[in-house]
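For this depiction, one protein chain was excluded, whereas all remaining protein chains were kept in their positions.
To keep things simple, chains are lettered A, B and C as they appear, and every chain counts its residues starting from 1.
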Amino acid sequence: MRSMEETRWSPAATNCFHLFWILLLAASTFLVIPGGLARAEGVEIPNPGADLWREVRQRDATPVPVPAPTTGIDLWREVRQRNAAAIPAGTTQVSGTDSAELINALGDQWRRFRMEQLVPYGGYVLGGMVLFVALFYFIRGRVPIHAGVSNKVLFRYSVYERMIHWFIASIFLFQAITGIFLLFGRDFLIPVIGHGAFSLLASASKEGHNLFGPLFLLALALIFVRFVRRNIYEKGDLTWLLRGGGVIGKKHVPSNFFNMGEKSMFWLLVFAGGTLVVSGLILIFPNFGQGRALMGLSHAAHGITAIVMTAVIIGHIYIGSIGMEGALEGMKTGYCDLNWAREHHDWWAQRCENEDKILSRDQVGRAGVHSPEPAAGQVVEESGK
Amino acid sequence: MKLRKRSEQIDPRSQGRKGAGTAVSRRDFLRTSGLMAGGAALASTLSPAMMKRARASAEETGRVQKVKTICTHCSVGCGIIAEVQNGVWTGQEPAFDHPFNLGAHCAKGASVREHGHGERRLKYPTKLVDGKWTKISWDQAIEEIGDQLMKIREASGPDSVYWLGSAKHNNEQAYLFRKLAAVWGTNNVDHQARICHSTTVAGVANTWGYGAMTNSYNDIHNSRAIMIVGGNPAEAHPVSLLHVFKAKEENNAPLIVIDPRFTRTAAHANHFLRIRPGTDVPIIWGMLWHIFENGWEDKEFISQRVYGLDEVRQEVAKWTPDEVERVTGVPGNQVYAAAKAMADNRPGTFIWCMGGTQHTIGNNNTRAYCAFQLVLGNMGVSGGGTNIFRGHDNVQGATDFGVLSHTLPGYYGLAEGSWKHWSKVWDLDYEWVKSQFDVEEKAGDFFGEEGGTGDRVKPMNSNGIPVSRWIDGVLEEKTNIAQRDNLRAMIFWGHAPNSQTRGQEMKKAMEKLDTLIVIDPYPTVTAVMHDRTDGVYLLPAATQFETYGSVTASNRSLQWRDKVMEPLFESLPDHTIMYKLAKKLGIADALCKNIQVQNDEPLIEDITREFNKGMWTIGYTGQSPERMKKQQQNWGTFDYTSLEAEGGPCDGEYYGLPWPCWGTAEMGHPGTPNLYDMSKPVAKGGLTFRARFGVERNGVSLLADGAYSKGSEIKDGYPEFTDKLLKQLGWWNDLSDSEKSAAEGKNWKTDMSGGIQRVAIKHGCAPFGNAKARTVVWTFPDPVPIHREPLYTSRRDLVEKYPTYEDRKNFYRLPTRYASIQAKDYSKDYPIILTSGRLVEYEGGGDETRSNPWLAELQQDMFVEIHPRDANNAGIRDGDDVWLEGPEGGRVKVKAQVTRRVASGVAFMPFHFGGHFQGKDLRDKYPAGADPYVLGEACNTAMTYGYDSVTQMQETKASLCKITKA
Amino acid sequence: MIGDLIDGPLWYFSAAVFLLGVLWRVFEILRAGVARDLAPPRAGGSAGAVRALFSRFLPRRSLVKTGKLQLIAGYMFHLGLFALLFFAAPHVDFLEERVTGFGWTPLPHWAFIVASEVAFAGLLLLLLYRLMHPVTRLLSSADEYIGSVLVFVVMLTGCLALARSFEVLRLVHLFSAELLLVYFPFSNLMHAFTFVISRSYTGANMARKGVNA
Partner (left out) sequence: MARMKFYCDAERCIECNGCVTACKNVNEVPWGVNRRRVVTIRDGEPGERSLSVACMHCSDAPCAAVCPVDCFYTTDDGLVLHDKDICIGCGYCFYACPFGAPQFPADGAFATRGKMDKCTFCAGGPLEDNSAEEFRKYGANRLAEGKLPLCAEMCATKALLAGDADIVADIYRKRIINRGASVLNRGVSYQNATLRSPSGLSGRATSKE
């Protein structure tokens, strides 16, 4: 047996992660977006037209009122200077998205956002997250099951639940990797593998990313329906939050099937995932007449949420794998160690104990006969084709 | 491993077809045919004709050949350099050295190379059998059509076949077409000029002699002021603005636009006067009121060269600023500003188009414009003149060649002498020609250009039915028509029916006909708008890029157009089809007596030479094929402003030998760049006003008073030249002996040796005399132009003061209604004025341009422009579908375009659309693969009755309508 | 070059292996025959064979009621793959060019994409089911995993090459397809052909026994 001191530390460590994600999300949402949009300004461009105009005016001593900006002489100058504000709405015979607009008012802001904020800060966030996780691991090490691996297990996730978890996980992973190629490839991969090869990779990434996007929607829907009940916030969650998931104070914070951090992670997934899906769909269906502005904004939303979500998922993966002993087991086999449950979800563990749902590892056996799954016969028949 | 990449340029329209993921253009095909092993796989995307040629030429060298040709869209006559490779039109280059356009093109001109693709062309002779289009051979088509025409001729006489020609024909084809109708024996022949500028021709010719643009596009460079009335050159003649802007910018010439609509031209104007449609005479008289009031008129010019201005003064005096504002809607200060601008900046040019001509009083409008220019002394000077922008590329030429129901080529009219002249030119026996016609005489209210009586006239000498009224020729009671029988066969030879009004009745007429024949590169709306199940023939004609010949631009310049490529598919040049048909009808020998024919194709140059022998009246005699071809090779030597060649092989000639190019080609007359310009000798292109209306009237001389052209030996007015006049003047012996024998008993118009013209010009005189221009045309219904309200007017309060004409029983063989229509008040149910006009992307009926994807993409929906106030009242939003209904019940379903371009109470529709009829899409009815990319309602379906009192011009610029949300 | 190899000889080789292999396997199964049923038949077997062949495309009632994701996924995958394989425009072109010599109307692009989405979702879910369900996992051999993964790889490479603008991506797709073709006859993937035999056999057998199954 390990000391109580250590036992109390482990949930705090987990919770610390969850807290970090929430702060990260809040920070990026409230700081990055408005900051990005506010900073975008016009560029100073040399303007020979104005000099010409000045010369013309100087031919006559009588002062001439400055022309309205859109008489023929100045219209072109305003266009060249991309001065959208000075140009009235137009019409054109060419049908096409936004073709009647002489100047794309949001284009420059979008460019600045993408090149000066999304790419660098996104990189810092993702890189920082990896670094943070690594540091955390080296400093704190793996969070063990303090009471040690027991002989008892609790049924935690059904086959269906595990299926849809790994379904969304694999899709997210694929989307994250292809997305990262597209976002950072120009800076990191082109110098290494050259334009041609990277273009090939990027094209594949883009096609794959676009094709798997709608699947993410499906996966998200399945996850939502299945897990939403257990993720509704309840009474103890506030305490959990106030104690910072155990970081503040040294007492263990009790929690139910999912703790406050996990619930937050769920809701983050739902909302950020929803944002990703909606903005993504706007981007991959350019043929419904949505304008550049909407698509640019969608791209911004997509980029920010994707970065945040990826960072969070890095943490999630860390905790779910090397970060914490016993965490992966539930999602792998469907059963979790009793001691692990007691240390992290003690209300739930307590309830299971009360309801006499504790199984021994032998009982679970090889084929999981005690699982509240469909009758074994049916499964056999299905696999026997 | 090397990265191999594939292409991705995909034609969306071919996506549906399997295996056609990559569209291959012809150009592409050619460029790659040498490299492509799997060429056959791609062949499915090419037309058979194209394939044939591509294969045939696969071994030949791919040398790029540059062909100089002329745009076939509008009358500006822009030069084009076509790049041809192995017989395929692969490129189009700007003709920078062409004196008219300097390489510039509008949307249509910049896309003419699409003709080389011809994807939506009619590909072979086709016949409607039990409601299905069936491919037939040329021989079968000619055979069947010929038999039907002969059958109708036997039963109802030659006048029951209507020969509807085209302004798209080149001069030679137009001439041959008119001759074909003549030897067939009918005056029922006409073309688009009837419905575009016939009132101009009538009005202008009756003012000073010739019915054409007096100066040229290039001459606008010299203008100090520019007035455009009822014209939108920014869309109709975009390249002309190259010249207008030059004057505007370099001369600081004010540009004044008078129009009901704030057109794209108006957007660039200095002054814009928005008038109510149909009030041209009041606005012009309103301006003249200020001019007379302030004494700005050119008094010397008027006394020397203008007749009858006092009568105009009396009429103008009635048009006080208040009355002008009451009728036109234009505030007095604007009218004053425009008048002053024109008076201050002379010479000013006066440009008008169909906004002025297409009215029941179209001839009054055009004469009022002329009077305005005469008063300011702007005539006969460089930079002045009436620059009447014609429509089609060769509408001037086709008009000159009399593809009209009231005249023979050269405006000779239909009198017996005229027929004798042309019989002689054709080398035919006059009696034989006469025998081709019906003999039954009918009372003819002969109200053509030359005036007339109510006498009974032979069909040969009476005006035929005009194109604007052919439907009445079919539908009217037989007893009401001044010919033996109704029209029973229509030959639409390059004419779109959607350019004519009264769509519902036209549909009925088409269905009543025995036979409907369409000869055109495209099926046109004629093929689909009726519900016939048989008796329709579609014959594929070649475009003008697939043949060659001369074409007359608006400024009277004749340009030689080279053949760019062989006719695509099974199409044939028009003159070949004419010959084939004539052969079947047994009149081919008469038609081509002195014209060489090879493989049924009459030789173009021979036709040119033949008309050179007869067109003395308007000087189409000096433009031999050789001279025109020489000019074509030397585009660059002509001056951009004066159009005169400086040095080079054409030294001293004006570009295009603008008619009148007097005498024979050997005489070497340089052409007349500006009509009636007395500052030059006649031999160098100078001219006086024509003595066309006699020498005196009511005791007052009509001849010029102390004015004469430079170098004239007669220092005063003189009548037109005849053999007698030459003898009186003692110039008879200047003729050679052979000339003498030819000229004996003849005048300058009928002397086929050209001797009389040569001698007159030698002595510095204009062969047609030297007279005053007249502002009173005593042979017309309104001798002095007066205002009359349109038949369908919204201003009932003005009808009493400005009523229309009385109905007429017999006018161009048909009863014609005026007062009986105006009597009824439609304005309550149809409160909005309807007017129509052009779009830059399309032309005419639009079949050709709507079949060109490069153009069609730019205008995909038929629309009506409505003022926001009217739209709000009717609950219509921009882009809504609306029903527009005319007072005769024609309805069109179009998209609403809510704009301030039109005034409140006025709606505007473009007239190029067709293929929908009263809400029904007729796309299925086109022959497979020949439907234009864009279809839409024809605005004229809803347009109403109303015809000019002199020329039967249809009234499409002022009608009524109501607009409701669909 | 590797590309030419994949596009040429390797394609012919794999196609030949596939064709011969499938024929050989089917032939072997048929040749093996079945033990003679000595009981007197209550009805003819043919009707039952045909009925079973088609009726079993429908799920059993008991399965429908429970509405399991893996069941739906099974249909998604198989139907999606079928549509994708035989009616996607590039595949039709390929088949026309390389195999049949004639083509047929392909699916519109959007339907092609929907079909591949459906097939992907189905395959992924099935693969996860195989991994997650304890019984299925135990029943699965390397063959099933190799087969599933190969099919997945072929579909994935196809999806990556969707832009049809990079030859390399097309070759990768083709190469993976060739691997699958070579593997096919020697694996459980043969069920694509043998289901006809087995179902017919069962159906006929049952019919003879007078069982409507």
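Everything that follows uses one rule, which is that a contact is a pair of C-beta atoms (placed from the backbone, for glycine too) under 8 Å apart; a residue touches a chain by one contact, two chains touch by 3 or more.
Computed from a predicted model, the values in this text were never measured in an experiment.
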Visible contact partners (per top-of-document touch definition) of the missing chain = A, B, C
Omitted-chain contact residue, chosen from B:G185, B:G286, B:G329 or B:G915 | B:G329
Would you mind spotting which of B:L122, B:L241 or B:A665 touches the chain that isn't drawn?
-> B:L241
Touch with the omitted chain, as defined above, among B:A110, B:L729 or B:A874 = B:A110
It is residues of chain B that touch the chain not shown, namely 3, 5, 7-13, 15, 23, 25, 27-28, 31-32, 35, 91-94, 96, 102-111, 113-114, 234-235, 238-239, 241-242, 245, 248-250, 252, 262, 264-265, 267-277, 325-326, 328-331, 334, 337-338, 794-798, 825, 827-828, 831-833, 840-841, 853-855, 857-858, 865, 899-901, 903-906
Hidden partner sits against chain C at residues 109-110, 113, 162-165
Per the touch rule stated above, chain A touches the missing chain via residues 43, 48, 52-53, 55-57, 59-60, 62, 64-65, 67-68, 70-73, 75-76, 79-80, 82, 84, 87-104, 106-108, 110-111, 114-115, 182-183, 185-186, 190, 195-196, 198-199, 202-203, 206-207, 210-211, 283-287, 292, 295-296, 299
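In the analysis below, only the chains that are shown with their structure count from here on.
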Between A-C and A-B, the pair joined by more C-beta contacts = A-C
So how far apart, in whole Å, are chain A and chain B when each is placed at the average of its C-alpha atoms?
-> 68
Check: chain A positions touching at least 2 other chains come out as 200
Where chain B touches two or more other chains at once, the residues are 3
Complex interface listing, chain A residues touching chain B | 93-95, 196-197, 200
Sites on chain B touched by chain A in the complex | 3, 841, 857-860
Seen from chain A, its contact residues with chain C in the complex are 159-160, 162-164, 166-167, 170-171, 199-200, 203-208, 211-212, 214-215, 218, 222, 334, 366-368, 371, 373-374, 376, 378-380, 382-385
